[in-house]
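Okay, here's the structure, questions in a sec.
For this depiction, one protein chain was excluded, whereas all remaining protein chains were kept in their positions.
Lettered A, B and C in written order, each chain numbered from 1.
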Amino acid sequence: MAELTRTDIEDILKLIDGSDFDHLKLEMGELKLELRRRGSAPAMTAPPVPAPAPVSAPVTVAAPVTASGGGAEIPAPLLGTFWHAPRPGAEPFVKPGDVVTAETVVGIIEVMKLMNSIPAGIAGTVLEVVAPNGELVEHGQTLIRIQPA
Amino acid sequence: MAELTRTDIEDILKLIDGSDFDHLKLEMGELKLELRRRGSAPAMTAPPVPAPAPVSAPVTVAAPVTASGGGAEIPAPLLGTFWHAPRPGAEPFVKPGDVVTAETVVGIIEVMKLMNSIPAGIAGTVLEVVAPNGELVEHGQTLIRIQPA
Amino acid sequence: MAPIKRLFIANRGEIAVRIIRTARALGIETVLGVSRADSGSLGAQLATRAVVLGPAPSKDSYLRIGTVIEAARGTGCDAIHPGYGFLSENRELASACETAGLIFVGPTPDNLTAVGDKLTARTHAQAAGVPVVPGGTVTQAEDALALAQTVGFPLLIKAVAGGGGKGMKRVDDAAALPAQLDLAMAEAEAAFGDARVYLERFVTVGRHVEVQIISDGVTVLHAGERDCSVQRRYQKVVEEAPAPKLPATLRQGLCDAAVRYARHIGFRSLGTVEFLVDVERHEFYFLEMNARIQVEHPVTEAITGLDLVAAQIAIAEGRPLTLTQDAIRPRGHAIECRLNAEDITRDFAPCPGRVTQAWFPPLPGLRVDTHMVPGAMIPPFYDSMVAKLIAWGETREQAIDRMLTALDVCALEGVVTNLPLHRAILTDPAFRAGGVDTNYLAGLLPKLGDRT
Partner (left out) sequence: MAPIKRLFIANRGEIAVRIIRTARALGIETVLGVSRADSGSLGAQLATRAVVLGPAPSKDSYLRIGTVIEAARGTGCDAIHPGYGFLSENRELASACETAGLIFVGPTPDNLTAVGDKLTARTHAQAAGVPVVPGGTVTQAEDALALAQTVGFPLLIKAVAGGGGKGMKRVDDAAALPAQLDLAMAEAEAAFGDARVYLERFVTVGRHVEVQIISDGVTVLHAGERDCSVQRRYQKVVEEAPAPKLPATLRQGLCDAAVRYARHIGFRSLGTVEFLVDVERHEFYFLEMNARIQVEHPVTEAITGLDLVAAQIAIAEGRPLTLTQDAIRPRGHAIECRLNAEDITRDFAPCPGRVTQAWFPPLPGLRVDTHMVPGAMIPPFYDSMVAKLIAWGETREQAIDRMLTALDVCALEGVVTNLPLHRAILTDPAFRAGGVDTNYLAGLLPKLGDRT
């Protein structure tokens, strides 16, 4: 039940800010917190800190965050059934290795027969299609991982 | 209510162990955690980690730990009334600046008319007599601070 | 009959926990649809599974019908419980459930239409022989006095074309009527191009009393009444059952009328028929019907021993009621205090934040429905209710005293709550005497400064 409050996270950030360290990686049960000083990391710069949704629940976050394996995680902008391809049997929108722009459609989320195209939102190379085809994705659940260009 | 479990603390320790950092200082509300890699700190070496009494309560720990202001905190080995001097009006056992050995008596804790002499437990220079004269000290409460020799 | 195996709960807060409680007791799995802000809530922890519907604002999560249906189907649920508020009386959700082959744990879409707007509901009441506030439309000044005979004084004159209280006039006696009527009709003509006005009885001293209905569509039962007169700006603050100092004939009349109304519209589920009791005239008027479980349902449960949510689920499964009217025998008295995170010293401003301590004493006769636990977050996006304290006693006095003890002993720290307001109400002689009207709390509030 370890839980960090927003204040806790801000306190940690302040401490790191005032220190000489470039990188903090903290794993506590469900919570993974990785902080890298701007400029020091090889990958994309991390946003200051994601919105402080309680971290104890088994819920992934929506805003792109740095994954341990590298790359950006593209979250589902809404709950629905995720489709890899425009129709059954068709080629998937994207597959690992594909180069995408922010506008490239990477999948469809169906809500009550309404098909919502999901753009990559970031330019780069597709690393992995994480969410399975034809299954429910929650709001914020990771759909695909992209290595930013 | 931020609370770290023993597991959390062990996780943090493991992370720090596997890193290049020499010093971690974390303050979260009531909790202050300061870790310094062995050999890097000017003061005494810190014990691996104090016993994992829940850290949220307003209770200081018993085992000598590194204080933020430096020096070792000598805790009360038992609950009772703390006396600075052997009898009212007498000179106090120690005052700031006094040099003590591990055996030097630094105060008395009275429990039911029974006077318990409290040795310093560590050689060094008295920095501060923390616990007030004639008042109740809890088990583990800091009595005096000593700069280890 | 279709037994529910996995129930989707389209709600949050204490009512989500309440529904999970009964589902667990019935061996039904639960999936709680939560907003991002509620993903760590007690309900999310206690449900068999929680799914994030969308971001914090209700319109992007709890109010999205398509998302709710999709989430329920995608998680293998066979039914949806809508709780109260949010989509609980949404006809579209009830219909979408039908289309999707899901059981809606609530009334039929037709029921929801029948009670959905005030005018339709009033028409049904009249057809069912349930009294409504007396009144009528007047097109000519000469008709007005005749109608006023029926309606009685004081009365209100409203422009038919108006709304929101605009141009309303209170008339206290027949002598003042002609002049006020002329004025009102002239104003209505000028303002709306329509001189027609509506005359309606003005209830000076009214109590809010409601009747709990349980119906499988064939058997229509009532589980007694609740008094919810302690209100602030139409928000109920303290509720109790039975209604204190209500004459037996009036009580019976209310319950009969509620059953008649529910039967008339073919109501099938849990519901509540709300009435305004005209204290001076010893009469009552239909206000509306709520076609859902209500916040204050525990006071009825406390005096009847029923599990209303279990009854609601059984009805939704298509089980005929085995309960009979005679088997519902209220005993003792129950009172509910709604604990809200709001600052009564700053005009009841909501006080969201993180709760550092939440402990309610295990007092005999006390029930606490809450989603608060140490460390729980009260998000700023939803209502500010954090707990419902329900105290039962052999007598009303005992119930009130138990509640006062509960308020004294409980520990809810980290946020400001309206607990002092409840203490003030429960120690106030007028409230303790029983039978206060809907003006009561507004009158008490100015005195609070001196006490708290």
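Just so we're on the same page, a contact is a pair of C-beta atoms (placed from the backbone, for glycine too) under 8 Å apart; a residue touches a chain by one contact, two chains touch by 3 or more.
Quick caveat: nothing in here was measured; it's all calculated off a predicted structure.
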{"item": "Candidates C:98, C:173, C:280 or C:408 - the one touching the absent chain", "value": "C:408"}
{"item": "Contact with the hidden chain (one of C:330, C:374, C:420 or C:434)", "value": "C:374"}
{"item": "Selected residue (touches chain absent from view) among C:76, C:129 or C:305", "value": "C:305"}
{"item": "Footprint left on subunit B by the chain that the document does not show", "value": "3, 5, 51, 53-57, 59, 62, 78-81, 110-112, 114, 135-136, 138-141"}
{"item": "Hidden partner chain, residues of subunit C it touches", "value": "21, 24-25, 27, 42, 45-46, 301-302, 305, 357, 359, 361-364, 367-370, 373-375, 392, 405, 408-409, 411"}
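As a working rule, only the chains that are shown with their structure count from here on.
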{"item": "Of all other chains, the one whose Cα centre sits farthest from subunit B", "value": "C"}
{"item": "Computed distance of Cα centres, subunit C from subunit B, in Å", "value": "57"}
{"item": "Subunit A and subunit C, separation of their C-alpha mean positions in angstrom", "value": "41"}
{"item": "Centre-of-Cα separation between subunit B and subunit A, whole angstrom", "value": "44"}
{"item": "Sites on subunit C at which at least two other chains make contact", "value": "354, 375"}
{"item": "Where subunit A touches two or more other chains, by residue", "value": "1, 3, 5"}
